[in-house]
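Submitted below is the structure of interest, expressed as structure tokens.
With one protein chain held back, the other chains of the complex are shown just where they sit.
Letters A and B name the chains as they come in the text, with residue numbers starting at 1 for each one.
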Amino acid sequence: MGPEAVINKSLAELSRALQSKETSSVDLTRAFLERMDTGQGLNAFITVDGDRALEQARAADARIARGDAGSLTGMPLAHKDIFCTKGLLTTCGSKILSNFVAPYNATLIERFNQAGAVILGKTNMDEFAMGSSNETSYFGAVENPWDRACVPGGSSGGSAAAVAARLAPAATGTDTGGSIRQPAAFCGITGLKPSYGRVSRYGMVAFASSLDQGGVLTRSAEDAAYLLSVMAGFDPRDSTSIDRPADDYVGSLEQDISGLTIGLPRQFFGEGLDPEVGRRVEAAIEEYKRLGVKAVDIDMPNCSLAVPCYYVLGPAEASSNLARYDGVRYGYRAPEYADLIDMYKKTRSQGFGAEVKRRILIGTYVLSAGYYDAYYLKALKLRRLIAQEFEQAFQICDLIVGPTTPTTAFKLGAKVDDPIAMYLNDIYTIPANLSGLPGISIPAGFDNAGHPVGLQLIGRYFDEARLLNMAHHYQRVTDWHKHTPAGFA
Amino acid sequence: MLTQSDVERIAHLARLHIDERESKVFSDSLSQILALIEEMNAVDTSNIEPMAHPQDVGLRLRKDAVTETDRRTEFQEIAPATENGLYVVPKVVE
Partner (left out) sequence: MKWETVIGLEVHTQLLTASKIFSGASTMYGSEPNTQACAVDIGLPGVLPVMNVEAARMAIKFGLAIGAEINRHSVFARKNYFYPDLPKGYQISQYELPIVYNGKVEIDVDGLTKIISITRAHLEEDAGKSLHEDFHGLSGIDFNRAGTPLLEIVSEPDMRSAAEAVVYLKKLHELVRYLEICDGNMQEGSFRCDANVSVRPEGQETFGTRTELKNINSFKFVEKAIEFEIERQIDVLESGGAVVLETRLYDPDKNETRPMRSKEEAHDYRYFPDPDLPPLELDEAFIEAVRQTLPELPDAKRARFKRDYKLSDYDAGVLTATAAMADYYEDAVRKSKSDPKLVANWTIGDLSAYLNKENLSIEDSAVSSTMFSGLMKKINDGTLSVKTGKQVLEMLWKGQGADATDESTAAESVIIKFDLAQISDRTKIEQVIDKVLAASEAQVQQYRNGQEKVFGYFVGQVMKATGGKANPKQVNEILKKKLND
């Protein structure tokens, strides 16, 4: 199979090609490395170690030859630079970790290693996953392959751009308030955020621990099912990991969906939603109806307050999680300082970018004496109300469906100086994080500017199989997910 | 509304060096964010149990067993400053 053929295949197809020895892991890995080399200029990757990748590929080929291969053996994958990779830089998009070579592997990386997958490289991201445009990265912005003047979304912007531009068959990401689903929507790919506790957080650099969840950015729901099958599972190193075996995600893709009910929250279709996005989403809902799915309107009033709630809880946890970057044990330390406190302050001020500082400050503020009850505690209670809204909704529907984002990809620089406008990008994605629920974004067409539109599905807790099954049926009858940006075909 | 002196106070708590210009910029953007946050007040949350975790589970407890070995050399290879196995920092005052 030539490089051209390889590039445009889905992960599921590549998996079959590897197993049937139509291609080798080395050929596959080399094809993607060359594609990165030819300089697509998207700035999607922070670190690529070709030699190491090829070494892993050779080992995988040996494994395939031995007949000891699984579905991902030999598969090159890109990983968000938030997952610790032993012996490879793990920067989290920050200057403060710009020299950090992790001495251990994240559980997710370990699982992929055991499956025999190849690490193609580490993808660019918003600094500490704080951002919705990938513009807060210390390593520079990432371009959207559909429109290179536009952002790819964030924080998993590098992963989304890489998959959309066919620089990798699939990539991992993390989602704290929409950081997988929003860039997936902006880049016209599939992005799955599993339930909180489904994928281990061990070795995933923490942003907001009660919201963070690792997931994948892929070309299809089927590809996502392959990856989730390897990633999902109990990890004794993570106290929030749930001891429940993974479902058969691939096996349940084809299950019948007729008779299921989708709920359409009024609040996801109101003010702020770009009419073109709205139309594409409506069309997708019609598609589902044709597949025998029932649609009901639901009301989730508190969900409209998910953004304020999130901008208390996320920053609060982040302000504490990022306290460890103090220049003492690893990472960046300011070159000059007068004393200990000065070392802390200079290290952190030079090491963190503006958005990270902003969130540390707001988080410190909402937890500080005199403000805790009014902000932090209030947000925890509101979070409960939002979670209860989902519980009630799932009494009458099996999944919740709506747009992933209010608009399609916006111009680079357009919202850098307007944090509020930036934050509102995640208005439809945040509720699932607050409630720990799984969500997926799938391509549902394009707006008039040719920018992809994402359709979001939110499922019951641990109902990833149903989510993927629903997404897969849509992708069987549509081909939005098969479109490739011009210049990257 | 966050004043510049609020910003300076929390910046110190968070060990961030913020100069005059930055504290102005941050006090503006943080005030906007606070205004957004205060939209929460639209909802009555009295008698609602706070929800710190998105899952309803108890803490899992592990067996008391030593499972880790000495990895000092590896860990200190990535440290900014060490000496005789210790991490070195400017003098700590008590």
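By our rule, a contact is a pair of C-beta atoms (placed from the backbone, for glycine too) under 8 Å apart; a residue touches a chain by one contact, two chains touch by 3 or more.
This is a predicted model, so every value here is computed, not measured.
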Report task. Check the options A:249, A:310 or A:376 and report the residue that touches the missing chain. Result -> A:376
**Report entry** Identified contact with the non-displayed chain, of A:53, A:72, A:88 or A:106
**Finding:** A:106
Report summary line: Among B:20, B:44 or B:64, contact with the omitted chain is made only by B:64
Report summary line: Which of A:247, A:326, A:389 or A:426 touches the missing chain? It is A:326
Query - Touching residues (missing chain, whole complex) on chain B - result: 13, 15, 52-53, 55, 57-68, 70-72, 75-76, 83-94
Query - Missing-partner contacts on chain A, residue numbers - result: 83-84, 90, 92, 97, 100, 102-104, 106, 201-206, 208-210, 236-240, 316-317, 319-320, 322-324, 326, 328-330, 340, 344, 364, 367-369, 372, 376
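Simple rule for what comes next: only the chains that are shown with their structure count from here on.
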Requested in this report: Using the touch rule from the top, collect the residues of chain A that touch chain B in their complex.
Outcome: 99-101, 103, 196-197, 210-211, 236, 239-240, 242-243, 302, 305, 307-309, 311-312, 319, 323, 326-333, 337, 339-346, 348-349, 352, 357-358, 360-362, 364-366, 368, 375, 377-385, 387, 419-420, 423, 433-436, 461
Query raised in the report: Where on chain B does chain A make contact in their complex?
Result: 2, 6-7, 10-11, 13-18, 26, 29-30, 32-34, 36-43, 45, 48-55, 57, 59-60, 62, 71, 74-75, 77-81, 87, 89-93
